[in-house]
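These notes are about the structure you will find just below.
For this view, one protein chain was removed and the others were kept in their places.
Now for subunit A:
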Amino acid sequence: MKKWIPIKLIVPILLILVLYIVAIIIEQKELAIDLNQKNTAPSLTHLFGTDWLGRDMLIRTWQGLSVSLTIGIVTAFCSTIIALLMAVVAGANKKFDRIVRWMIDLFLSLPHLVTLLLITFTLGGGVKGLMIGLIVTHWTSLARVLRVEVFQLNNSEFIQASRQFGKNYIWIVWHHFLPHLYPQIIIGAILIFPHAILHEAAVTFLGFGLSTDQPAIGIILSESMSYLSAGYWWLAFFPGLFLLSITLTFQYMGKQVHRVMERNDRYDSGVNN
C-alpha cells in the first residue's frame, strides 16, 4: 500500500495557519484614518469598503481575525479538556458523578450570557478575562454528552471484562474510552469554536469584553449594527462572511481529522503493514 498523504487535511490547516500568520504580521501596522474616504462601498482600492473613519475594512477584518481565532481556538481546546475531565471523573464512582452532575446543572441553570458577563466583569475584562469566562461557561453541554457516553461504556461487557483482567480505571480510560469518545470530542470542540467567537462578540457588544480599539471580528460586527440601516451592508457582510468561512474551514478540518483517524481501522492497513 502506498503511503497515504492526507492532502485534504493539510490544506485547511495550511489555510488557517497562513491566515493567522498574515494577521499577526499586519497587526503591527497602524490603520490610517482617512475621513475623505469614509463609508465607501467596496471597490478595487478597498476590497471590503471602508468604515466611518475611512479605515480599510479588509485589513481591519484580517486583524480582527487574529484575536478572534485565538479566542476561539483556546476556548474550544480548554473547554473540551474540561468537559472530558469532568466526564471521566463522573465515570470513576457514583459520588463523583453526583458532584459533576450538580456542577453541570448549576452552570446550565444560569443563563449562559449572564454567567459569562459576571465572570468576565469580575476578572476585569480584556482578552484574558473574556477567555476565562468563555472557557468556564462552554464546557457544560459537551460534558453532558461525554458523561452519558462514559456511563454507557462503563456498563458494557468489554469494560467489565477489562476489569476482570486487572486493569485500573486510568488504563481503561486511556485505552478503551478515548477511542470511543474522540468523534464526540472533535465535533464538540468544533461546535464550541464559533459559539465562543459569537459570545465574545455579544459580550463586547454589551461593553464588558474587549476594548473597542482592539480589532476583533465581534467588535466589527457589533459596530456595524448601527450602520446597517443606513445601507452600509459591507461593514457586516464581509467580516461575517470571513467568520463563516473560517468556521466552515474548521468544520471541514474536523471531518478530515476524523477520516484520518478512521483510516487505521480499515482491514487492509493492518494486513499489509
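Convention: contacts are C-beta pairs under 8 Å (C-beta built on N, C-alpha and C of every residue); 3 or more make two chains touch, one makes a residue touch a chain; residues count from 1.
Definition applied: contacts and distances are computed from a predicted model.
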{"item": "Options \"Peptide/nickel transport system ATP-binding protein\", \"Propanediol/glycerol family dehydratase large subunit\", \"3-oxoacid CoA-transferase subunit A\" or \"Ferredoxin\": UniProt name of the undisplayed chain", "value": "\"Peptide/nickel transport system ATP-binding protein\""}
{"item": "Option from A:Ser109, A:Gln164 or A:Ser229 whose C-beta touches the chain left out", "value": "A:Gln164"}
{"item": "Absent-chain contact - pick from A:Arg101, A:His176 or A:Lys255", "value": "A:His176"}
{"item": "Where the missing chain touches subunit A, by residue", "value": "156-158, 160-167, 176, 179-180, 265, 267, 270-271"}
